[in-house]
Structures are given as C-alpha cells and as structure tokens.
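One protein chain omitted, others in place.
Every chain is named by a letter (A and B) in the order it is written, and numbering of its residues begins at 1.
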Amino acid sequence: MPEIFIDNIRYEFEGKPKVLQFMLDQGLDHPFFCYHPSLSIPANCRQCYVEAGTPVMNRETNDWELDENGERVIRYFPKLMTSCSLEATDGMVIKTHRTSELVKRGHKDVLEFILMNHPLDCPICDQAGECPLQIQTYKYGPEGSRFEHKKVHKPKRIKLGPRVILDAERCINCTRCVRFTDEISKTHQLTIISRGDKNYPAVAPGTEFDDPYSLNTVDICPVGALTSADFRFKARVWEMNQTPSIDITNGKGCNTDVWVRNNLVLRITPRYNPDVNDHWMPDIGREDYRRMNENRISRPDLKLDGNKIKSSWSNAEMTFAETISNAKPEEFLVLGSAFSSLEDNFTLQKFFKSRGIENISFVTNIQKGSGDGFLMDDDQYPNTNGCRMLGFEELSPATFKKKVSGGKYKVIISLEDDLLGREVIDTTDLNSAFFVYFGSNNNKTSEAADLVIPISNSVETPSTYINVDGRCQRTVPAKETIYTNRKLNLEMSVGRLDRYGTKFDNWVSDRNRVDCIPGWEFLERVALLDNSNFGYETSEDIIHEIAHTNSNFSGVSYEAMDEQLGVQLKVTKETKEKTA
Amino acid sequence: MSQKYEFTKEELAEIEKIKAKYPDKKPPVMPVLWLAQNKFGHVEPEVQHLVAKTLDLPPAHVYGVVTFYTQYYGERKGKYVLDVCTTLTCQVCGGYEILHHLEEKLGIKAGETTEDGLFSIQSVECLGACGYAPMMQITNGVYCNHLTKEKVDKIIDDLRAGKLPEYENMPFYQHGDPEPSKS
Partner (left out) sequence: MNTDWKNFEPVLIPNIKDLYKIDVYEKNGGYEQLKKVFKDKKHTPESLVNEVKAANIRGRGGAGFNAGLKWSFMPKPDGGPRYIAANGDESEPGTFKDRVIFERNPHLFIEGSILAGFAMDITAVYVYIRGEYRDQINMMQKAIDDAYAKGYLGKNILKSGFDLEMYVHSGAGAYICGEESSLMESLEGKRGYPRVKPPFPAQKGLWGRPTTINNIETLANVPLVVKNGADWYTSIGAKTHPGPVLYGISGHVNRPGVYEYPTGMLITDLINDVCKGVRGGKKVKAVIPGGSSTPPLRGDSLDGVRMDADSLRTAGSMMGTAGMIVMDEDTDIVDVIWRISHFYHHESCGQCTPCRDGTGFLEKTLIKIKDGEGEMRDLDILLDLCTQMEGRTICALADAAAWPVRYAVERFREDFEKRVKKTVYAVA
C-alpha cells in the first residue's frame, strides 16, 4: 500500500487523497479556512501550508535513490505547498508546523495578513467561540500586529437576503459561500465583487439571497461575515449546549444539532451525515425551533360542556381509560401519525392490539412537487416509512375524509397530526365522536379535541424516525420537561451554564419547562390502571422490542443509530410503490 | 431611471454571432457587456440584468464580472472619461502633472465627474503606451500620447466642441522615417 510520512510518522493511504484531508482524517490538527470537504478546492486562503517532498526514483534500478546513510533522497518542492490541493503520492514526505519552522512561519504570516484588515470585534461577534479564525489565531497566529495603518472599510450589516446578514469587513474572502451557491444549492445567487482587498461577497443589485439553503453559508463561513438574521445576537455560543437531533419538518430527516440555552432551543444547525444530508440542511428546518419552544400544550386539556379546562394527569388517564372501555372495537378510529416517533406509534399499536383493535391507520402528508430532489422531499412528515413498516393502513387525505365523515366512529384517537390545520378534515367531520388528541403544540386539531394529552416532542424525549429512504435515525433529548432533569439524565448534554449557572445568572431560570410526558408513557400509565401495562421504562425498551418482534426493524437499536449515524433499513417494494 | 434597457433585433443578431465563437454560454458575457456599454454608455445594474437575461446567466455572475474589470462602468460616468495613466513610466514622465492640470482645469478631482456630465477624470494603471508617456485614454477609446499641458488644453477644447482626437500612429524610429500607417 502506498505510504506517506507526516512529521516523520508513517501512514498508509488508499486512492488519491489530498494531504490536508488525509491529515484531518488521521486526527492531525492543521489550520485552514477556504477548504471544505464538500466543495471544490480553490486553495486561496493559503493557510494550510506544509513542506512537501517526494523521494527520487532511480531510473536504472527502478527503486528509490538512497543517500550514503541508506536514507531515501527526498526532493522538496521549492515553495510551501497548500496541503488542501496537494495530492498524496507514494513515499511523499510532509513536514507540518510540528517539525518545520518554515511552515510555522508560513502559518503565522498568513494569519498576520488575514488579521490585518479583519476587525477586532470578537467581543460583539456572533461567530466568537466557534470561529476558525479566532481558534487558529490562538494556535498559530502572530503575537501582535505590525499593521499600524488604516484598515480597509467595507459595508457592514448588509441584508443579503431574508435570513442572512453580511459584515463585509469580517470577510476573509474564502469564497465558501459563493462556492456553496454554485456547487451545492446551485442558485448561483452569490458572487465575489470588486478586486484585491476591496472584494467581498454580494448578490446582484436588485436581487436577494433567498436561496432555500441560504443559512448553510452562515454555517460554513469561517468568520463572522455571514450571520443568521434570526439567531444574531441571541446567544454566545458557549452559553448553549449542543445535542444531536433530526429535522422532522420533512421526510428527508436531515441530521441536526439543536442548541439550547435556559431550556429553550435557540438554533438548529446541520450535523454531518454523508448518507443523508452531508453538511447541509434546508433553511425551513431551522425555523422549527419555534415549534419546540412556543405555543406548547402544558398539562392535559379536557373539554367540559364545550369549554376547555386544564385537567390533572390522573384525571386524564381515567377519562381516557373510561372512554375506551365504553366503546366497541368497530366504533374506534385509531390514528397513528407519520409526524410522531416510532416509539409512540408502536406503543399505540400495541396498546390497542391488546384491546382487540388491529387496524391502525395514518394520513399521509405528501405534497407532490414540493420537493427539490435535494434535501427537501415531497413528504412533509418524518416518519411515513415508519408507519408503513409498522403495518399501518395508509390513507390519503381524501380517503381519510371520506372514511371519517360517515359518522360511524364513536371514539377517534390520534397521535400528533394537525389534521384540521392542514385541512384534511374540519370539525363537522368529527361529528359527535369523542376525540382524543396526543400533541405537543396547540393547533386547530387540539382545539377541536375532547381530551388533549400533552406529549413530549422530538427534542424532549428520544424519538426515532424512518426517513423517505428508509434510514432509521433518532433524536436525543435536549430540552427538559417538568419531569426530566438534565443532570440526572446522562444522555442529555450539559453546558457550562447548565452546570455552573446560578439563579443570579442572566440565562438561568426554571421557566421554559413544559408539563408533558412522552406519548408512550401516557399509554403505559393508562394500561397500568388495569395492570395490562408493558413494562416500558425508557423509550429504548420500546425500540428494543420493535427490533426483536418486527423483522422490518431488525438490527435497530439506539446504540447502532448513534454509532452509524442511523441504520439503513430495507425499504420494501410495497413501501416504495406507495411513495411513488 | 425609468429608462427601459433593451437590445434591438440587430444587436441580438450580433450577440448570436458572439455566442457562436464560444463552446459555452458564459464566455459571451464580456463581449456582450462591451456591446451594452458602447450602446448605453454604462453597465449599471439594469443593464447587467439585461445582459444576464439575454445570455441566460445568473445576474450575480454578471455583477461579479462587471466589478472585476475596471473598464466596465458599473456606475454612470461623464460623456468623456479621461483616463490619465500615472503608472511607472507615466509617473516619472509627468503623468501626475497632467492629471493635476486636468483636475485644476475641470475643477474636479480624479474619480469625479463635472456637473455638466461632460467629463470624468480617472487616474488609471498602465495603459501600455509607456514609450509615449505621459498619455491618457478617452472613454476606453482613443489614446492621446506625449501629452503636454497645451496639448491637454486643446483636447479639452476639442471635446467641448464634440470633436474626439484622432488615432495617432506612433513612430517606429528604427525604420528611419516615422511613417504613418492608418487603418
């Protein structure tokens, strides 16, 4: 196998990797700005210098030439090389800042130039704390500045589009954003304008940066030049904790990180998954943080004489138990939901199966033509495949409306799915049936329901979803409910503020915790009333059971999903046809 | 501002000819910008959009190109743009004196336009006429070589009268007699 020597350590490599990417893959730290593994390589920041040499081949013996000590004769490139664009070749010798004073000097020199025109506004810059320039300046930068002249001034606070704001003075001209719109989102909305140290990214006059993926440019901007109009100035990065999650606004299931401070989700960013979303996610998925925080249902709601009143949990459990014992199996309409997790859907199925109700259905939310073939699918719900694989009856909105409006159902039970809000049915379709709704957010459907069970959402309880391509992925709880505790639940991430904050700190309070429990837990509690419960203590127990009872899900576990960035399931022929 | 920018049928035919020279749709952007600038006198954003639309290119691309090349007028300039070379040879041969003379004469600084919109002055980089320094170019067109203050005065007077200087054939001394070869 071909070999490469980096700082005198031998590595083997396959294929034709670039030296920088190879070093990063080996866990070697090396500074860079413009390089991005998913974009073309412009080699323009010149930060990733290395010294590089190749062994000299003796044409006669067809072997490496050796010096008097028996060492290979190395011919070094006369200049410092940018490792991002340098292809590894057999026998190549690389010296980084660890072994070469010249490389160390090179890194420092470039940083001196970059910082020359870069404003010293880290204390008010959103990027601070997660800024490659800041980090690399600490690690590799010059001790002080010799630049005692006027900096170049450029436009600040430019609204490039509805979601992205530009501070051109902070821009180091790495062109990542321009390359993103050219190569990934392909809207070609950005360009670098002007020349030399006057240049900066811009949109054409009279146009705006309304690319549906525009916020990815904020993520990949290595400085604070591009910031999110929404998140700007909301929080310092180090005050938030970061938790892996899944975007549930779409069937694609982009992998995300949710960032929480004081138990509120403040932003959502994409998390790398080469099999699903690479480094990217659509802007619309990032707005979902509002749903996680706002307009939440807290404590069960009960309709009494047409008026909604708050109820206790035990009252809600009794009411639910009573309602289901008063009706015959054929009078039930039990709806799973492609919006809800596998855990809740499975428990619902199991709960009613044990009560003689085999048929669970769900209503699809597929907007034909709304997808873009990239990270936005026609399917608006994250778990359509999950419902299919559980064997739920798949109903189109129209079929469902016909089915429900006959009035033959006395009890309708639905997992979270805003059927009224998305105009599948209206209140008249419900007739006089008793309607039980499991939901996280207030909406038209919860308003119409007779009993509303507030359930934890995808960032409050581990939730598993099967995306449109059959990838089984799960979320990790990021937000506490009244009944969960970050410090006790070892799975939840604990940030600096969570750990050390006191109630005298600005961002620490007991507010923002919702009185809700996971949907499966409610069903477990109801079942406990007649001792028919399943013994689930955590949501992981449910996934364990699914994996071992339904062959569609064999191999699925939280551990596997966490380690392999999701588990790829076989999408059966049947489910594929239905998708088509 | 409400002027509508359009290409005529003849110009569109010309653009088709330009397109035929290249195997891709991006390259015509520079010649078509030239065509547009020669017609409209500038390539302000509306014109850039026209060029983008005509060539089916992203407007941002056209904007990036316009701002990269100094000869495209992304903003409206005077009728006569006096590009005075001040680089190297022109600098040591008095380019700045010519520039300052012009500034004084027209009452504007380099980079500005006279109030009547007739003249703009720019201090520009080497125009490739070093042997004929100091020199200037008028509106991306004719070169005026071996400038003196008197020559500049005459050029300005002529321009005010609407008369552009003629192309000067520069001598090739080696041939003995500098001989003109008009094209």
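One rule holds in what follows: contacts are C-beta pairs under 8 Å (C-beta built on N, C-alpha and C of every residue); 3 or more make two chains touch, one makes a residue touch a chain.
Treat the numbers as computed from the prediction; the structure is a model and nothing was measured.
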Request  = Specify the residue from the set A:Ser83, A:Thr96 or A:Asn117 that touches the hidden chain.
outcome  = A:Asn117
Remark   = Filtering B:Phe7, B:Tyr72 or B:Phe119 for touch with the omitted chain leaves B:Tyr72
Inquiry  = Out of A:His30, A:Arg46, A:Lys252 or A:Arg271, which residue would touch the omitted chain in the full complex?
reply    = A:Arg46
Ask   = When the complex is taken as a whole, what residues of chain A touch the one chain not shown?
value = 41-47, 49, 78-80, 82, 85, 106, 109-110, 112-114, 116-117, 146-147, 149-150, 152, 172-173, 191-192, 194-199
Key: Touch residues of chain B, complete complex, unshown partner   = 21-24, 26-31, 33-34, 61, 64-65, 68-72, 86-89, 91-93, 125-133, 137, 140-143, 167, 169-176, 179, 181, 183
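Everything that follows uses one rule, which is that only the chains that are shown with their structure count from here on.
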Task = Calculate how many whole Å lie between the centre of chain A and the centre of chain B, each centre taken as the average of the chain's C-alpha atoms.
result = 52
Key: Contact set on chain A toward chain B in their complex   = 187-195, 202-207
Request  = Could you please specify the touching residues of chain B with respect to chain A in the complex?
outcome  = 45, 48-49, 52, 58-64, 67-68
